[in-house]
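Every protein chain but one is kept in place in this view of the complex.
== chain A ==
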Amino acid sequence: MGEGEGVCVQLERLLLQYMDQMENLNQKQQQLNSLIEQGWFSLSKSRYAMGIKWVSSLQYGSEMVPTVRVVTRRTAEDAHSFRVERAEDGRGEERARGGEEPAAPEQVRRRKPAHGAEVDVGGSRGEVRERSGEQTDSPVGRGSPRDPLKWFGILVPQSLRLAQRDFKQVVDLAAEIASLQSSVTCTQSQYRALLHLKQQLRGR
């Protein structure tokens, strides 16, 4: 097989890959559109239940800490992949920012120290911090004020919770679409480079 033929085979492979990626992108985009529509519908229902003023930008919190972030990674094909990372109830974020640590009721309540090494009441600060870190996994801190639902009241209608769930799914899908867009762009540039090479070979 000559060099020209090899390039043609590679071009065909890239073209098929590109078509697959575009089809996938199209499907994901349609899913995202329908999920967003559901989310808006749920928001409208909660606006109907709570009143027009209660679901608006006026209710946004004065402090906002993201509970969702995207982690980017370069793939082998030189594209970027996006992965959603959640800090549930913002507790992970709190730790990452070095902010106020959640209260550790265990430290206050412990009157009788346990046996062995854990008896060390005057333990180092690092140990205490470590224990409070473990504490964040307990259900004590559930319902943190970081949850954006709390901006709209304590007892919010079910439809607002549904809207939140829908938009969380949309965020996941958005990360997938961003990864696909990056792959599509990467395939495009590979295809163009190969096409240029093919034209050069034909010109010889």
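Throughout what follows, contacts are C-beta pairs under 8 Å (C-beta built on N, C-alpha and C of every residue); 3 or more make two chains touch, one makes a residue touch a chain; residues count from 1.
We take it that contacts and distances are computed from a predicted model.
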Protein name, per the UniProt record, of whichever chain is missing from view ("UBC core domain-containing protein", "Ribosomal protein S5 domain 2-like protein", "C-C motif chemokine 19a.2 precursor" or "V-type proton ATPase subunit F"): "V-type proton ATPase subunit F"
Which chain A residues touch the hidden chain? 22, 25-26, 29, 32-33, 36-37, 39-40, 43, 55-57, 60-73, 79-80, 82, 85-86, 90, 96, 148-149, 160, 163-164, 166-168, 170-171, 174-175, 177-178, 181-182, 184-185, 188, 191-192, 195
